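A single protein chain has been removed from this complex, and every other one stays in its place.
Here the chain labels run A, B and C in written order, and each chain numbers its own residues starting at 1.
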Amino acid sequence: MKEPTPQEIRDEKIWQSLGLTEAEYEQICKTLGRLPNYTEVGMYSVLWSEHCAYKHTRPLFKLFPTTGERIIQGPGENAGVVDIGDGWAVVFKIESHNHPSAIEPYQGAATGVGGMLRDIFTMGARPIAALNSLRFGELDDERVRYLFKGVIAGIAGYGNPVGVPTVGGEIYFDRGYTGNPLVNVMAVGLVRHELITRASASGVGNPVMVVGAPTGRDGIAGASFASGELTDDSEAKSPTVQAGDPFVEKLLIEACLEAIEAGAVVGIQDMGAAGLTSSSCEMASRAGSGIEIDVSLVPQREPGMTPFEIMLSESQERMLIVPRKEAVERVKAIFAKYGLPAVVVGKVTDDGMIRVYNGPNLAAEVPAKSLSTDGAPTYVRQAKRPAYLDQTQAFDLSTIPEQTDYTTDLLNLLDSPTIASKQWVYRQFDYLAQMNTVVAPGDADAAVLRIKGTKKGIAVTVDGNGRMVYLDPYQGSLGVVAEAARNLVCTGAEPIGLTDGLNFGNPEKPEVYWQLQQSIQGLADAARELAIPVTGGNASLYNESSGQPIYPTPIVGMVGLIEDIDLRMTSSFKDTDDVIALLGWPGSELGGSEWLKLKVGEPQGKPPVINLGREKALQKACLAAIRRRLIKSAHDISEGGLAVCIAESCIQGNLGAEVQLPWPGRIDGLLFGESAGRIIVSVDPTKWEELSELAASYGVPLVRLGRVTANKVVFTCAQDQQVVSTTVASLKKAWEQALPKRLG
Amino acid sequence: MFKAEIKVTLKPGVLDPQAKAIADSLSVQGFSEVDAVRVGKYIEVILEADTAEAAASRVAEMGRRLLANPVTENFSFTLTPLEGEA
Amino acid sequence: MFKAEIKVTLKPGVLDPQAKAIADSLSVQGFSEVDAVRVGKYIEVILEADTAEAAASRVAEMGRRLLANPVTENFSFTLTPLEGEA
Partner (left out) sequence: MKVAILVFPGTGGEQDCHYVLTEVFGLEAELVWHTETDLRRFDALILPGGASYGDYLRPGALAKFSPVMGSVIKAADSGTPILGIGNGFQILLEAGLLPGAMLVNESLLFYCGPQKVEVVKDRTPFTRGIAPGTLLDLPIAHGAGNYFIDEAGLAHLEANEQIVFRYAGSNPNGSVGAIAGVCNAAGNVVGLMPHPERAVEALLGSEDGQQIFKALINYWEAKK
């Protein structure tokens, strides 16, 4: 196979097929002071891709609050690190694998999990939990069912054998994601402070080692490849799909953590997107050093690989390690125990250059800084408020007739896949591995893990309602952060850090860029107001199919701390005759709600207005109530509104409820409105007085709604009319059967 | 009646970790003569069809639509007529 | 050099839910002519051996010791000599 010459690359504009713009190509020529060769253009093209360089989102990241007392590592490393006391820290991050999952759902999701875990243990932390946030089209579509089953199987097929429990997640089904599903994975790790390790190639003369799986041609025939001249060689036609090997990942986790614990490692970095190129360049540019490697020494899975291919390969389960000079043999011995290759391929230099040799021949030579995120160009695009908003915001609720009975609507909501029980999903995940899962999937708004050897626990959640963000990117994004925090608080945890996953369409479209801007502003404002620092995140842009962008879908992963694990909370009703109450401000906004979707299909209206001051007070009050053991359950009101929230607490506790809605107004809004800042609690009647005083002291309304009963579920409106009447068994059936019956 | 014996294998270049694990294990057990291993699925379908051509075209369609994942897998098959059972 | 194409299938009497799942979805997809489905593993082993007999006896041993579980599975194979690659 013949690579194009520097001259041909320029004359035939080959950089274009690699995804670079003319201006970017010119910038490369200027930086190098010469024409780049094929390997060099390839390296720039992948590192300057949106995925690696955050060209559109980086200028907006400045809006995020990133500091706080507990922050040990904010954005900029592989994952954020937050102190939880007792010498322990929690490491976490979210990442998307949308495009690979759309092509091959099983491997796309599996490698998403694998890549996310590597970001965690590269920090020296043992991965203790994984979560996922998924978006699909509607399940009546055969292709969607295939994607959905494949993604779930892939998450299970990778997460289970590596021994990391998948403890939570969220799934929405909506036409807007039919052609472009979203697969975001969050991983959480635990590390002693003294073992926190960074991805920095320091110490001139220190060796550089490649460890883990051999390098193959995975991923390089992808978007950034695509060059007609190269494909007459049949080998080059290899598919772009990367496959994962959880077995090797498990060995890699153990070997890397053992090497770090042995004090052998100066810096370590996983090879994610853009493989060897990004790992070497990131490690060097963080340390202000250079790296010299000889690709002929890299263990290879296939014969005849070129420097271009080796540098760009996205083979999974590989890491780059800079050990202390004296520790090379030690590192080799540790990896040999696990049967993994660990090979010195180069060394750290002091001149800031990435120099790639192929045996004796220099194959590429570029300044590390220029390749890195800091050196990549950034773009601030033109922003324009999308026209659809005029139509959606003008939606008139009075076009929908009021009803006298809403029992069927409630059952239909519980039967809608977005709201329905996700047991079919999480039963496929080993959520009990490692023996820390105190609050399991399905038991509360967030999962709770204990920290062995302490009294502590952490709660973890992921949230992101794309429909609300679509209807108002700023308000919707405030709501995403507020809901994630509220979910943690409902388990008794205080939020201590967040990571975001930005899933948007093509940012070169002014409407999409506007959504992006507004949304980041919303996330940032909410994070600042609720005092939850952002420790990192991920952006996935260009999520479109047939020219239609997805709903703008920012996802927030959040971690909370429970100082005393005995003071944790779940969402099920516990005993008959307990008081059911609303903690928070009454609301009945139907804009963007699941109920409205049931009635009109397309997202309509304005999303609930978020009042961050109230939200803060509510969350403080709820935490205080849990810590003083005043409540027996807490469940935040989200999709499906108050009625679905109470129904879920009934189903989980296998108990009924008698509820009187004390407010005037449209019944549908009172039952199914998704106004934020509301938590349904249940209370022992003897604690009612004390709880009322507590709520009042935080300035938060507490409204008595009714009581827990044995099995009837009845909602009565202010005029004493029954508007819902059913049994917990009927609710349960609708809620539990929704997914299995659609998946066959 | 025909019997279709269908082999579904990974496309070249797609990582086959299972095959590697089997090859390693064979070599540990002293099967040092083993050079390469590949793992796939074997699917046997008994179907009715008037002619071998008709059967072949249906089996090919099953492969495309259901039995193999076109992104990562290849499939091939052989057909045998089953006498006296139709 | 020989190529052994090994089929590992479930013994008769062992329930095969995977085959049932495939048969069901074939029928949902309109392949009503399908009468029966069986699913197993296909394993390809390239090995060096002086003679076909020698190769066959080694592959049989691999099957017995590793590739099939005698409680639930049967295995069979065909051998093809690979020319000019030894």
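The working rule: a residue touches a chain if its C-beta (ideal position, glycine included) is under 8 Å from a C-beta of that chain, and two chains touch if they have at least 3 such contacts.
Because the structure is predicted, anything quoted here is derived from the model rather than measured.
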**OP:** Decide which residue listed in A:Ser49, A:Asn98 or A:Asn160 touches the omitted chain of the complex.
**Re:** A:Asn160
**OP:** Identify the residue among B:Gln29, B:Ser57 or B:Thr80 that touches the chain left out of the display.
**Re:** B:Gln29
**OP:** Tell me which residue among A:Arg143, A:His193 or A:Lys452 touches the hidden chain in the full complex.
**Re:** A:Lys452
Subject >> Residues from chain A at the interface with the omitted partner, ascending >> reply: 153, 156, 160-163, 245-248, 250-251, 337-339, 426-435, 437-438, 440, 450, 452, 565
**OP:** Since one chain isn't shown, list which residues of chain B touch it in the complete complex.
**Re:** 17-18, 21-22, 25, 28-29, 39
**OP:** Could you please point out the chain C residues that touch the chain left off the display?
**Re:** 13-15, 17-18, 21, 66-67, 69, 71-72
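We take it that only the chains that are shown with their structure count from here on.
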Original post:
Just curious, how far off is chain C from chain A if you go by their C-alpha centres, in Å?
Top reply: 41
Subject >> Rounded Å distance between chain B and chain C, as computed from the means of their C-alpha atoms >> reply: 9
Original post:
For chain A and chain B, what's the span in angstrom between their mean Cα positions?
Top reply: 38
**OP:** Would you mind writing out the residues of chain A in touch with chain B in their complex?
**Re:** 103-104, 107, 216-218, 235, 238-239, 241-245, 247-248, 301-302, 315-316, 339
Original post:
Which residues of chain B touch chain A in their complex?
Top reply: 11-17, 21, 24, 69, 71-72
Subject >> chain C residues within the chain B interface of the complex >> reply: 1, 5, 7-9, 22, 25-26, 29, 31, 33-49, 58, 61-62, 65-67
